[in-house]
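With one protein chain removed, the remaining protein chains of the complex are shown where they sit.
In order of appearance the chains are A, B and C, and numbering begins at 1 in each one.
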Amino acid sequence: MSRQRFRIKEGGKIDRARRVKFRFNGWNYTGYAGDTLASALLANGVRLVGRSFKYHRPRGIYSAGPEEPNALVQLGDGGQTVPNVRATMVELTDGLSATSVNVWPSLRFDLLSINDRVSHLLPAGFYYKTFMSPAFMWPTYENWIRRSAGLGRVPEAPDPDRYDKRHVHCDVLVVGGGPAGLMAAQAAAQAGARVIIADERAQMGGQLLASSDQIGGQAGSDWAAEVTSDLATRADCEVLTRTTAALFGDHNFVVLSQRVTGHVDAPEGNHVPRERIWKVRARQVVLATGATERPLVFPDNDRPGIMLASAAGDYVHRYGVRPGRTAVVAGNNDSIYPLASDLRAAGVRVVALADARNEPSPLAEVARADGVEILTGHAVTGTKGRMRLRGVSLAPIADDGLVSGNSARRFSCDLLCVSGGFSPTAHLLSQAGGRLTFDEKRGCLVPAHIPRGIRMAGSANGTFELAAVLAEGEAAGVAAAEAVGLTTGALPEAVVDGGHGPGAVRTLWKIVADGRKTKQFVDLHNDATTADIALAAREGYRSVEHVKRYTTTGMGPDQGKLGNVNALGVLADELGRPLNDVGTTTFRPPYTPVTFGALAGRDIGALAEPVRTTPLHAWHVRTGAKFEDVGQWKRPRYYPRGGENMAQAVARECRHVRTGVGLLDASTLGKIELKGPDVGEFLNRIYSNRFDNLPVGRCRYGLMLGEDGMVFDDGVTARLAENHWYMTTTTGGAARVHEWLEDWLQCEWPDLQVFTTSVSAQWATVTLTGPNARHVLADLVEDIDLSAEKFPHLHVREARVVGLPARIFRVSFTGELSYEINVPARYGMALWQALVRAGERFDISPFGIEALHVLRAEKGYIVVGHDTDATVTPDDLGMRRIAGDKKDYLGRRSLRRSDTAQSGRRQLVGLLPEEFVPEGAQIIDGKKLKTPVPMIGHVTSSYISTTLERPIAMALIEDGRNMVGERVRIALPFDQRVVMAEVTSPVFYDPEGSRLND
Amino acid sequence: MTRYSALNLWRHSRQGHTQWPEAWGSPEPKSDYDVIIVGGGGHGLATAHYLAKNHGITNVAVLEKGWIGGGNTGRNTTILRSNYLWDESAALYELSLKLYEGLSKDLNYNIMLSQRGVINLAHTEHEMREVSRRVNAIRLNGIDSEILTPEQIKEMVPILNTGPGGRYPVLGGALQRRGGVARHDAVAWGLARAADSRGVDIIQNCEVTGFNIRSGQVEGVETTLGPISAKKVGVVVAGHAGVLADLAGFRLPIESHPLQALVSEPLKPFFNVVLMSGTVHVYLSQSDRGELVMGAGMDTYNSYAQRGSLPIIEQMLGACLELFPVLSRLKVMRMWGGIVDICPDASPIIGKTPVDNLFFNCGWGTGGFKATPGSGYVFADTIAKGEPHALAAPFSLDRFSTGALIDEHGAAAVAH
Amino acid sequence: MTDRSFAQSPLAALHIDGRVADASANPGVRLQERRFPDLLNLRIAVADHAIRQAVGQALGGVLPHQANTTSEAGGVVVCWLGPDEWLIIAPHGSDSLAYQLDAAIGGQHAALTDISDARAVIRLSGRHAREVLEKGCDLDLHAKIFAIGDCAQSGLAQAAVLLRRLADPAPDETTWEIYVERSFGTYLWMWLEDAALEYELAVEISD
Partner (left out) sequence: MLLIPCPWCGARAEKEFKPGGEAGIVRPLDPDALDDAAWADYLFNRANPKGWHRERWIHALGCRRWFNVERHTATHEIRATWPMGETSPDDVERGK
């Protein structure tokens, strides 16, 4: 166990009282609560943490934040393993275990580092130019490419953790808890606004935690803590740490992703989610997301031990870690001077500071006084060391980035801190539709167009001096509050000590050195180099979007947070065009990667989608029904008895209905009440057949067509009173039909006096059917005469059944004498049980939808969506009779279109196949099965009919009605054979309808 | 054209790859072309390629308002298959798949075609019926297609949740083994390079802003780079078809909607087929670079914004985790949208328009990447001859008047 | 009316009373089924002021005309559902109300529909009640925006609901009634239980 040799004696925001044990690549280490995995590894002197994506080059920790391109690890194992985690963002907890990704067999000895040796054969896009012949080898090559790509491993077990979501609304959302964000939040909160402030990191404070800047005479970090706790105590203010604003959507909709557990002080309880998505609808948004420091591009700029200057500051101040022993600092702006001093104070020897600018900085004096050798007009021109940095070369650089002669000086060091300037973190602004422009003086892309309702503040806006950052934050908070109609007074003025900005920046996109052996990485993550960009430009891939895709710059998990601006610069140089001409690639969500689990939330497992059940569901379950999913509904498919399989149960259930009596739960049917004087006229337009002449007390089957003339729903509608109608729809069509009716009523025919109300759930519907149905019901019903004369087919009655108020319809989908009995849903179970009891002496049996389908097919009744798709007209179904031409109705005109009106379309017929054929089987023209085989139709429904004791089917066949009596071929291509079938009328059973009229 | 080959790669490596020629040039537009193709997506480039290759028409310009391949060609989930229900569709998509099978060779550009098999899951009896109908028809059309049992699917996709009690139980599925994926960018770039090598002008950053139409006949286009005349104009602009039709003075049965996709962070290979579930809108494959590439459903409102709404993504990921519970800890790396051109019958429109010599090819909606070479092939033929290619004829615009729609809605809710 | 003991509430299959036992000692959320309220759906044309007035009178007040508000008189609550639609919530057994309303309508064009069995009604209260709702509902439920007595139709999780805010039972607690289509009742209850777990849950004896 190592001793944290690189831990500074004092300081940092870590809790030195709490030691934390962890493992990395199988070795044991300790760190402190408050550490990240990265800071703890550095404290333990671990420099080599991973291998690069393509060339498998040794890599170390490069940053201290979400932009980390190198230190990606696999956390834990089993269900809880997490691939591709940034070590810089993982808070250290006891027992944490991590391994490097993309290495084999080990981090130190990685076989695929051979790629680095043959990298001259693997320039950008090499795979497009090779592996083409012989063609049969490509799958092998592809396999090899696939195996060498990719990073972490997928977990092997389901995720044991919970994820959750929350919708919130606020007046002002502040993203970023640095000085700018804290000021903005404070100003807005003081005005009485509902404020949410979110920061990705574990603590509020942003760069204040990583510097020695002071505000109001106290350490910046203390100031931040004070403001934060003040905000946290306010009623309408939500302070969210460890919360990333991941997505900026339309109309100020911002998605935050919060890490709730997994850190030392995480909330307790096993139902607490691991992550929570906050969906924020903000009236105003302040983006105070700071800036990301840019790397410098120079030969071999990727060795372990090279890191961002601000990251070095972060490790010193936030974590009390010395990121190295001997350092060189290099940059193109003022920020490196305070860093050099800070490093020295932390006990790091700073042997040289290379400032690319020729003008000495006013800040240089302090560093010089500290004894740091300052080289102006110099840049890094090379580095040494493979598994870790051993030294750097610094040389004077001409205006065009050319290294002048042989003047390089070598410095031994194990740490190189680089600063290539600062890029405002404007991802969210871009997602929201904002635009950026390159500012030469500040050397960065700054907001140029900011959409309404959004304000930029601080470094995110290209403002880098602390005093100005604070002022801008406050102004943004005040303005946001005012925009929602609130007023606020000024906050107490904060006097700043330190907090210098970068000053004038000398942009230097790459070093022009000779020697092809070295690589200058632009995208550390994806191993894209300046040579790759040059190659892309040379080959004609000149649009910045082409360069991105050809070189894969910016396409890794860091999405170019570090590399993109440098890549633009390199490309602009290459094309000889100003950077603003080159433009940027598109910023896309999420800002940093978000887990699938969090975005799915609790809509998984049993809650993935609602399970809808009828009032009789518990009975079906108790009776052992097998269910079928129909949309979101669970419907009993069949009720096996004893050891029955489905076919046996269905055959028995059919027999019960045909010879005795059966009982079906039809509660899922859609039901709509229509009231008003114009319902009859309305239905005339909605249904293809006429309804206004339907007498009170009767019901009628109707077909609904889309305006394209195709059948889209069917059902029975009853007239309960002069102005009171009751419509039933298919189960799946219930919601759609109701919307359809309202659509026409509200938008097209507002003059019609019709009100619709959905009552699908109000009624439990039980179908009692079979020759004995009347006998069963007779015992239970009061008030009405059930005789065929008094209550014939297609009539409706209101009555009491076992004392329950009921609406009874004589409609039949089985072909037998049927009663559809509707009672208020609360009494559904009472009714069902009463019917079961009363039916005992007739050997009543419940039956499921499978038997129903057999029974209805025997009668030739269609099921919309089963025997039809979106291409079937009433005439195709043989229902021209109820789709006449006497009145206009929806879809009618379409039936007259030349193709739709032609004869010989696919028409519904019955089939008597010689053996059972599967639904979906195709009916073919001709004898041979040699492809392509002409097809003339397909089997829509197919069953073994118990009643007819033979297979029957329904089919849509070209000109089918003219083929009745002929024999057709049904192809079974898997068995390479055909089955013959006779074309018949689809009505196989009781064509006169005597049974249902009984 | 410098041939691409391993040998040449090695040769060039000795010059530090500094001597590679341009894959395609960037010429100034000429004043006059035989054919102008509007839209430098895969379909437009393929059209130009086949005009030159099959018909010897090389005085052709492809006008692209942005960068070639930057439309839906550059933002789709790259699923290729030809298992369509209706004969007309099956023939067209099968032509395309066949062309894909030889495309790397034809273009001398590796499009990284990966025929790892496409599985369509069925979660309900209804979907099983659809699978049966479709697979039967496809097989009889001579196209490879199989029905799989849940056990067979589990064997091919071990991480699939086929356990009892799942909200989306897997009852079976359809498999097309020749289906797969291809690198979208490579398809566009390879076609561009091949067309360029035959003399086609590829002109980027050139937006068509109007048509010059005289007595019902197109004579050229207005562009941001000035007017250009042409004997014939073919418009292949996917989501922007409606905009261009408006410029030409007619309306189309097309609406533009955002369709979203996302990629996860890259992972070691673990998923070796292409899997689609139409009802729950999950479409996924793992790219050669290791990301999971996933398609989601379509936003139902009109939009040209190339981004969609979050609920679509949430719904897709919920369903995805129900099917693949082990993916919960993966992370979304990037999400984006494309503008798809939706036709009422989910089939494309290829051919003549009310304006003479002006041809449109659009309406591929959520599923046209797989059609890229086939579409270009028949469209080039149609433009060259002035009459619809036999395979394109059923997809003419007047089917909306006659009612002879080719309704693929039944075949897949979203046809990736 | 038939004997109430025949009647099954929409959530009967959950045996809610059996879940009461596992209550936490200091629950942040309480759940309860409100059983068998009388529910009437009422539609009157937007411009039909006369019927509105007559119906309002029959209800002992006025029909709320402001969106997303309720009115209450004599234990009967009327929720605004839309410009021509209201939900009337009355205590169980208010049979005469429907007759009075029918009388007020008097054969004119309006639609009064009994939907007492078409909804499951869940009451949610406690310190964290609002947070539970916020997990699945897009509405702004802040006390200042969604006041006591307000109502709104929206989505909760994957179900369509009517939400109604009742008086606060204690200074830091809120109470809500959720009306959902009966067939979604079990789903929504399970969803609410699951959502409430992190705040500790108590199930109360049904009303």
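The criterion applied here is as follows: a contact is a pair of C-beta atoms (placed from the backbone, for glycine too) under 8 Å apart; a residue touches a chain by one contact, two chains touch by 3 or more.
On a predicted model such as this, the values are computed, not experimentally measured, just so you know.
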*Taking the entire complex into account, which one of B:Ser256, B:Thr353, B:Thr366 or B:Ser396 touches the absent chain?*
B:Ser256
*So which of A:Ser894, A:Asn962 or A:Ser985 would be touching the chain we can't see?*
A:Ser894
*If you put the missing chain back, which residues of subunit C would it touch?*
67-68, 81-83, 85, 138-139, 152-155, 160
*With the missing chain put back, which residues of subunit A would touch it? List them for me.*
167, 249-253, 279, 281, 433, 707-708, 739, 742-743, 746-748, 750, 888, 892-894, 897-898
*For subunit B, the residues touching the chain missing from this view*: 240, 242-243, 246, 251-256, 300-305, 309-311, 344, 398, 400-403
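Everything below uses one rule, namely that only the chains that are shown with their structure count from here on.
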*Hey, how far is the Cα centre of subunit A from the one of subunit B, in Å?*
22
*asked:* Nearest whole angstrom, what separates the Cα centre of subunit A from the Cα centre of subunit C?
replied: 32
_subunit C, residues touching no fewer than two other chains_ = none
*Where on subunit A is subunit B touching in the complex?*
53, 79-84, 102, 120-121, 123, 126-133, 135, 138-139, 142, 145-147, 149-159, 161, 163, 247, 249-250, 253, 255, 279, 516, 531, 534-535, 538-543, 545-546, 549-550, 552, 555-557, 559, 586, 588-590, 593-597, 599-601, 603-606, 608-609, 611, 628-630, 708-709, 865-866, 869-871, 894, 897-901, 918-922, 924, 929, 931-933, 935, 938, 971, 973-974
*Which of the residues in subunit A come into contact with subunit C in the complex?*
164-169, 194, 236, 269, 271-273, 279, 281, 602-603, 606-607, 609-615, 617-618, 633, 668, 673, 675-677, 753, 755, 757-763, 803-805, 824-830
*asked:* Applying the document's contact rule, which stretches of subunit B touch subunit A when the two form their complex?
replied: 4-6, 8-10, 13, 16-18, 20-26, 66-67, 69-70, 74, 87, 104-105, 108-114, 123-126, 129-137, 139-142, 147, 159, 167-169, 183, 185-186, 189-190, 204, 264-270, 286, 288-290, 309-310, 313-315, 317-322, 325-336, 344, 399, 401-405, 407, 409-410
